[in-house]
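Coming up: subunit A.
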Amino acid sequence: MPISELVIFIIVKAALAVVIFALWMTMVPVMIWVERKVIADIQARLGPNRVGPFGIIQPIADAVKLIFKEDILPKSADKIVYALAPAMLMVPAVLAISVIPIGGTVTIGSRSFALQILGAYKSPGLTVPELDAGILLVIAFSSLGVYGVALSGWASGSKYSLLGGMRSSAQMLSYELPLGVSLLGPIVLAGSLKLTNITNAQKDMGIWFVLPQLTAFVVFFISGLSETNRAPFDLPEAEQELIGGYHTEYSGFRFAMFFMAEYLSMVTISALAVTFFLGGWRMPFIDIVWLGPVWFAAKVMAMLYIFVWVRGTLPRVRYDQLMRIGWKAMLPIAAINVIFTAAIVTWMPNAGAAYLSAAGVGFAVLTFAFVSMVLKRNIGRSVDERLKRVLGRGQEAFR
Partner candidate 1 sequence: MTAELAVFITMGAAAAVTASAVVLSKNTVHAVIYLVMNLFSIAVLYLALSAQMVAFLQIIIYAGAIMVLFLFTVMMLNMTGAVEAAEDRLLKQKPLAAALGLMLIAEVVMGTVGLFSKPSGSMAIEDGFGSAGEVGSRLFFGYMLPFEVTSILLLAAIVGSVVLARKKDEE
Partner candidate 2 sequence: MGYAWLAIGFPLLGSLINGIFGRFLPKKAVGWTACFAVGASFAVSALVFAQMLVMPETSRHVVSALYTWLEAGGFRADMAILIDALSVTMMLVVTGVGLLIHIYSVGYMGGDTGFSRFFAYMNLFVASMLLLVMAENFVVLFIGWELVGICSYLLISFWYEKPSAAAAGRKAFITTRIGDVGFTLGVVLIAAVLGTVSYDAVFGRIIGVGSDMAAAIALLLLIGAIGKSAQLPLHVWLPDAMEGPTPVSALIHAATMVTAGVYLIVRAAPIFVQAPWVLALAAGIGAATALFASSVALVENDIKRVLAYSTISQIGLMFLAVGAGAFAAGMFHLVTHAFFKSLLFLGAGSVMHALSGNTSLNKMGGLAKKMRATYAAMVIGALAMAGIFPLSGFFSKEALLAGAFHAPFFGRIVYAAGLAVSVMTAFYIFRLIYKTFHGESRMSEEGWRHAHESPISMTAPMSLLALGAVCVGWIGLPSRIGQVVIASNNAFEEFLRGSVSAVAFGNEAVSQWWMAAAALGAGLLGIFAAWCCFIRFRGIASVFVRKLSGVYQMLVSGFWIDQAYDRVFIRSGRALAGFMARQVDIGIIDGAVNGIAGCVGSVSGMLSRVQTGYMRSYALAVLAGAVVIAGYALFILK
Partner candidate 3 sequence: MLPVGYYIALSSFMFAVGAVGVIVRRNPIIMLMCIELMLNAGNLALIAFSRWNASMDGHVFVFVVITAAAAEAAVGLGIIVAVFRQKSGDIDMDSLSEMKG
């Protein structure tokens, strides 16, 4: 295997990585701007329009501001961990991108490679298969995000940030499970852990998985929201309560890193949603290679819009309700969905796309109706009332 082949391989992969990362990074300021504009619009206000036309430059201005701001280091903070924490949050979010395929396979000369950092690469001497358990990598890195949050809360030394850190890491931790389990649905349907296979399966079946796996999509979206501490679940930064949660003590560039990390993980989550449920880069009929990424980007922007939209409209969820939904609603639904899809796949292997999507939607409607009915009964009651009702019944059993 000539050394040169290896070198080429590395160069290609490096180039690919740079391109994809650059794509991801550009998304961040755009997202910031879009979010502020849309939220303003939802709230019937103008949003940033001073800096550049329609405030386009506003995010960059913010970035520059943050970079030059003084970087305060609290006295009681644990210096090393304080410095390390934001990185711990950023790195997993970034590394998760490496698995997501944004396009088809590009063949230049005798070599062809997938538009996926850890994708397949074929060349005369060297063939590198795609990472076969891509999804595991995603779940692994999403679980590492918790460290960043928890450590930053602890490192900044103050009680508020500690509590904020604890809360948000608990939230991320408990929503990691539904996130992982909900992804199982499409995997069972597609029959492989490789992301490219999943997008191909959606193409082959001629249906986006969002329909047959509607429940999985909804659960994934909600868990995605809480994974990134966004929208209805953005408790840690809830100003009135914890003044900003785990990143209160941070300032300057480290604060910017937190912000970037948040948006990056939001983009990653939506990219995953697109790959798993919205057919990834595959267009329904046309098969042009370079169009793949554009189509993929469009879908990602759509998902991001929904993120912002949700943020704008839904009220913040109280912390215990948040936890209760996570454990008592999301996880069971995701599990049932996996069982349901497994049942369909084993008993009706050749079911057509239409039938699958009908079943999927019907199942989704049923489950969510049932769950909301169950949740509604408890909404009105206070926590200890509900505890008494639950424990009461339990208590008699024990006594």
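Candidate entries met the following condition: all candidates are chains of the complex that A comes from, given by their letters.
Just so we're on the same page, a contact is a pair of C-beta atoms (placed from the backbone, for glycine too) under 8 Å apart; a residue touches a chain by one contact, two chains touch by 3 or more; residues count from 1.
Everything numeric in this text was worked out from a predicted model, so none of it was measured.
S.K.: Quick one: in this complex, who touches subunit A among 1, 2 or 3?
M.R.: 1
S.K.: Candidate 1 touches which residues of subunit A in the complex?
M.R.: Touch residues, subunit A against candidate 1: 78, 80-81, 84, 132-133, 136-137, 139-140, 143-144, 146-147, 150-151, 153-154, 162, 165-166, 169-170, 173, 176, 193.
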